[in-house]
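All remarks here apply to the structure that follows.
All protein chains but one are shown at their positions in the complex.
And then chain A:
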Amino acid sequence: MRMQPQIDEATLLAMQQHMAQQAAFSQIPDVVKGFIVHFHQAVLNNNLGEITVAYESGWNKYTEKFYSRTEWPEAEVIAPLVNDDPIFLILYRELYYRHVYSRLQPNIDDRFHSYENSCELFNYLLNSDGPVQLELPEQWLWDIIDEFIYQFQVFCTWRSKVKSKTEDELMMLAEGGPVWSSYSVLNVLYSLIQKSRVNEYIVAQQEGKTPEEIAEIVGEYGQRPLYRMLGYFSIIGLLRVHVLLGDFTLALKVMDNVELNQKSSFTRVTACHVATYYYVGFCYIMLRRYPDALRTFVSVLNLIMRMRQYHTRSYQYDQISKTADRMYALFAICNALSPSRYDDNIANISKERYGEQFAKMARGGEESLAAFEELFLYACPKFISANPPPYDDPAAMSLLVAPPSPTDSPAQPNASPTSVDPTHRHLSLFLADVAAQAPVPTLRSFLKLYTSLGAKKLANFLDVDEEEIVQEMMLMKQASKHISRIGGSEKSSLLDGQSLISSDLNFVIADNMVHITESTVGRRYAGWFIKNTERTARIYDEIKNTPLPQPSKNANAIPAAAASAPAGGDVQTKGPRMGGHKVAWGGVKVA
């Protein structure tokens, strides 16, 4: 029998793959194919308008319709539609993996490949011969950075769960090396900032330099909006990464040149704006600067409320809403630790959502700790550990998975694998601060009742030692002072500030006698009077300018002359009173 020519295995595999791709291709709905072609054209033509439409509504529409539970077709499958354009395929993959991460569960291959794709994208942007001519909408640029960091963060969390890994995964992780390493992520962000010279751009703008001077300063990369915005968003990206790694001072420091106000560029993308304020506010909390945190949250929460009407359709709305809710929780925490009368509106909403926890936190004492913990865990960022478990060191791995016997050292909590994950490490630092302050609300309620009080008497009320009370009061005094950024000095670093008293109750101890004062808010009457004066003036003017009504023929003797005379001179007889304008006094002023 004559042998058939052997087709070698490689060719066979290639043929099978090709057939599989063709099959997949034919399954793609025509509208999707059309969309991809159209999208590709828009990108090729740098047609920002079309790209934006395709990106913001087109992609989501087809995701909802065809791919809500599966992946989009792989890049290789749709490649023929776009003439194998490598750049578009990189961008397509960026969207493909974003979809996988958000709607489906990425497996280890997905994670590794999405990292490689990101590297290719940033390589293309940073290491081509000069700046690339590509143009993308700002929303997409922000999403690229945002997603990159998000994928990094979930990878770190997933990677730290040692016990649930399969053999294959363990092997891949052992050889993973720089995949999703902290250094590479930071490298990308810093490179984008440096290449675009965005910090120099911001400074030059603040100094009022001319466009020509600025162009000179930022160089050929910085002049292109794509690079400038990527640079800008990378600053916010660094803020976020440093917070995730627990470095709160460095996080605020990278923002040194960015002004936190409505005019700054980062406000152009709402999601970026919201994220910035969230992370800045959280840093302030970890720095014990509660008034600064409150101020930060209030300004962005007000903004979100105002913008709500424009954003309800957008897919970002959910994410923004969730972040807003976490900020209401953080607001409640800060308000409990450092009560202020800052913004009644936001405070009310916060109490609506977290009233129960707030009541416990504000009362202080042992029971408050659980409430603080609950809200902190809900609202805090998803902290990560900078380093992976030692997948490449088998000896260390075995120690990790099977801990040494407890006889080694009972005081070695750090060595056991059940030891603290980053979130709980930060939580316990926060709770230690809170616990230190826990006696303060009760103490304050007593002090409020007196203008002077013996320390011994106060100690008796609270059933503790006199010395204990005195030390507690030193703590209370300490807790009522916070470093605050003085308003109006917006150009200064976010870390700047001065120590200010933020409590309305103040006291001092003279040997064993406590003297107490309270600051109160005087009655505010100006606003009410001004408003009603202006309103009355308006009404008066209106009435004056309204012509008197025509007298009816059967009316009592009303001189015709008076009827047509405009009000101004003496009116000899009174016309009938104009109805309609009711004057209401004592109206409630809406905040």
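For this structure, a couple of remarks:
Convention: a contact is a pair of C-beta atoms (placed from the backbone, for glycine too) under 8 Å apart; a residue touches a chain by one contact, two chains touch by 3 or more; residues count from 1.
Just so it is clear, contacts and distances are computed from a predicted model.
The chain absent from the displayed complex carries the UniProt protein name "Eukaryotic translation initiation factor 3 subunit K", chosen from "ATP synthase membrane subunit f", "Eukaryotic translation initiation factor 3 subunit K", "UTP4 small subunit processome component" or "IBH1-like N-terminal domain-containing protein".
Checked against the full complex, the one of A:Glu56, A:Glu120, A:Glu135 or A:Asp247 touching the unshown chain is A:Asp247. Taking the complete complex into account, A:Glu518 is the one of A:Glu352, A:Glu518 or A:Glu542 that touches the chain left out.
Seen across the whole complex, the unshown chain contacts chain A at 182-183, 186, 190, 194, 245-250, 253, 286-288, 385-387, 389-390, 393, 395-396, 399-400, 409, 411-415, 419-422, 425-426, 429, 432-433, 436, 467, 470-475, 477-478, 481, 483, 493, 495-499, 501, 506-512, 515-522, 524, 526-527, 530, 533-534, 537.
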